[in-house]
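One structure is given below, encoded as structure tokens.
Every protein chain except one is present and positioned as in the full complex.
All chains are identified by letter, namely A and B, in their written order; residue positions are counted from 1 within each chain.
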Amino acid sequence: MPEILVVAEHREGELREVTLQMLGKAAELCASHGLELCSVIIGDDVRKQAGELAAYCDRVIAYSDPRLAHFSAREHASILAGLLGERTPLLTLMGHSPWSLDLAPALAAKTGFPLATDCVDLLIEEGRPKAVRQIYSGKLFCRVAMKQAAGYLVTVRAGSFAAAVPSARQAEITWAPVPPAPALPLDREFVAYEDAGSGEVDICQADLLVSVGRGIGDEENIEPARQLAALMGGVLSCSRPVVDKKWLPKYHQVGTSGKTVRPRVYLALGISGAFQHVAGMSGSDTIIAVNRDKKAPIFRVADYGVVADALAVITALKARLSAERAS
Amino acid sequence: MTPLDIVVCVKNVPFTQDVDLVVDASGRDVRKDNLVYVVNEWDNYAVEEAVRLKEENGGTVTAVTVGGEDDEEVLRRCLAMGADEAVRIEPGNLRPDGFVTAALLAAAIAPLQHDLVLSGVQSDDLNQGVVGGLLAERLGLPHASVVDSLTVGDTGADLRIELEGGQEEVCRVPLPALLSIQTGINEPRYVSIMGIRKAAKKEIRVIEAGSLGLAPAELEPALIVEGLYLPPEAEGAAMLQGDPAALAEQIVRIMREKGVCNA
Partner (left out) sequence: MPIERIHFWGVGAVPLFYVLAALSIVAFAVGVYLRVSVWLSARGSHKLRIGPAGVAKLLADGLFGRRIFQGDFTAGVMHLLIMWGFAGLFVGTVLSTVDHWIVHYLTGQTYRVFSLCMEVFGLMLAAGLLLALVRRYVVRVRRLDNQPRDLWILVLLAAAVVTGFFVEATRLAVEVPRLAGEAPAWESSSFGGLGLSHLLSSAGEAEAIYPYLWWLHAVICLGLVGYFPFSKLFHAIAAPVNIVVAGPAARPAQAAGGLPESDETGTEEDEVAAAPRFAFADMLAFSACTRCGRCEQVCPSASAGEPFSPRDFIVQADSYVRAAGASRAYAGARAKLLRRGSAAADLALGAAPAAAPRPSPEQIWYCTTCRACLEVCPVYVGAYQPIGRVRVAEIEDGSRVAPLLVTALETLYRFGNPWEPSKRKRGEWPAGLDVPDLTAGAEAGLCYWVGCTTSFDTRAQKLARAFVRILQYAGVPFGTLGQKETCCGDIARRVGEFGLFEEGVEKTSGLLEKYGVTDLVTSSPHCFNLIKNEYPPANGPLASSALASGAPAQSGAPAQGGAPAAGDGDGESRSPLRVRHYTQVLEQLAAEGKLSATPDGRSMPQSSPRVVTFHDPCYLGRYNGIYEAPRAVIRSLEGARLVEMPRSRADSLCCGGGGGRLWQELEGEKKLGEVRVREAAATGADTVVTACPYCLIMLEDAVKTADLEGTLRVMDLNELVAESLGLVPEEE
């Protein structure tokens, strides 16, 4: 029976959110198109994760071996290529992540299947999968079909779909034999994981974040923002471009490659709202966004929006709060 | 310190930072007639990294792009930054997507001496991030993506990969290898107009796509664009109005309602 295959992402013993979200969407597609839902997990000692997966799909295939303890795109691609050759699923889903940026293209090259990355929506039409992606850093949505092939690959953006609801039944878990390691190409050698560290300031703990982006204009405007955060009793944070320009150290960064934060109030100043940033703060209770561009993507996620120059607003806020303190 | 022959893949993309994009008549592409073209931001970091490695270790840097004659400006910029050679693959009638681009690049790069191939993680326009991985597979090279730190020694490349949540993966890759470079790895140098003019005198080697010996199936795009549409307007946000002082007043009030910024 034709099936959809979900590649489970996991790290340090836990299934990642995106895995459950993929299973949720896949389940929906399977139900409406009469497909089976299968998931695959690769790693070392994944008994627990495999057991979890069993509540969300029709079949679980697990590959377990000590040499698979750390993610290796080469190993994964080799194993999955074999699996896809055997099972020929209609559609294979992976989460969009730094790891899949390595894995997905390698798998596409090995299998010859087309690949659509960072998809925010999926559908099946005329028996073929189609995807919706964002282009031009979120300014436009693009619906794509994929060229005719024996199978199709997509990577899915985290947060695009609702997580799956576990069912009562437990799927059958197949412990597949792990094929020998591929000889070529030579692999990269894992050395260690390192944390960027919380630094002097842990933005994850704050109730109020005053967050600055590229729209702040100049490095010298960081200090007024910092002072504003202090006046407000909040903490200074920022988006990626600010760290790239070395205006602030990395531990201030909110976003997929920085920290995920859930403050009560998130004040975004001069931040455009590219997905990678929004993913890190969309869980905030209240988002107030200030940006000069009324079409900035941030206004889609914000609760309150201000079309104005970030610096002018910072100055006005500081004046307001200083005056209050003085009186 | 052994000299390195480095190949860098670059793309000329529209600059869209503060620009309103308009979908064209076909509904499948963006109107590009009034857009300014620039080097893809990730590729710029990759070129800077390549030139720095060359300055430290000796060797050569070759910049490669898939594009028309107008796209030669991106190669000139690479030459002005310090690349030694530039190659342009003329696509002709093809409309290459990531897959076709990777096929063309692989065919052009395979015969070149390469110790290291660099590309950017993704491009500013299509944001796919597949070319690096596909190219590595085709060239038979080990691959790492989202590299935010790189040093090359005699035994290979020591690098850090940027994971989510502020974590990094430290690893080592033997050369030759293909690395996809993340923004922020370095500070790209300024390219002066004089530098670009001097680079204009250097020759750019042009290869016709058709002469690379690729099968027709490899030149078919993997993704077929069915339609482009603007995202829904910001129905969510309640827009505040007024001059900065009035806005400040409103913002403080909202914050206090939510229990922060207390007097």
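Basically, contacts are C-beta pairs under 8 Å (C-beta built on N, C-alpha and C of every residue); 3 or more make two chains touch, one makes a residue touch a chain.
Being a predicted model, the structure only gives us computed values, none of them experimental.
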Given B:Glu187, B:Glu208 or B:Glu257, the one touching the chain that is not displayed: B:Glu187
Candidates A:Glu17, A:Asp44 or A:Glu219 - the one touching the absent chain: A:Glu219
Residue ranges of subunit B at the interface with the undisplayed chain: 15, 17-19, 36, 38, 81, 187-198
Hidden partner chain, residues of subunit A it touches: 218-220, 245-246, 309, 312
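Basically, only the chains that are shown with their structure count from here on.
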Whole-Å gap separating subunit A and subunit B, where each centre is the average of the chain's CA atoms: 20
Subunit B-facing residues of subunit A, complex: 73-74, 97-99, 101-106, 108-110, 114-118, 130, 133-147, 184-197, 207-208, 232-234, 240, 243-244, 246, 250-251, 253, 256-260, 264-265, 267, 285-286, 288-289, 293, 295, 297, 299-308, 312-313, 315-317, 319-321, 324
Complex contact set, residues of subunit B against subunit A: 14, 16, 18, 20-21, 23, 30, 99, 102, 121, 124-134, 136-138, 140-146, 160-174, 177, 180, 183-184, 187, 220-232, 234, 236-240, 244-245, 247-249, 251-252, 254-255, 258-263
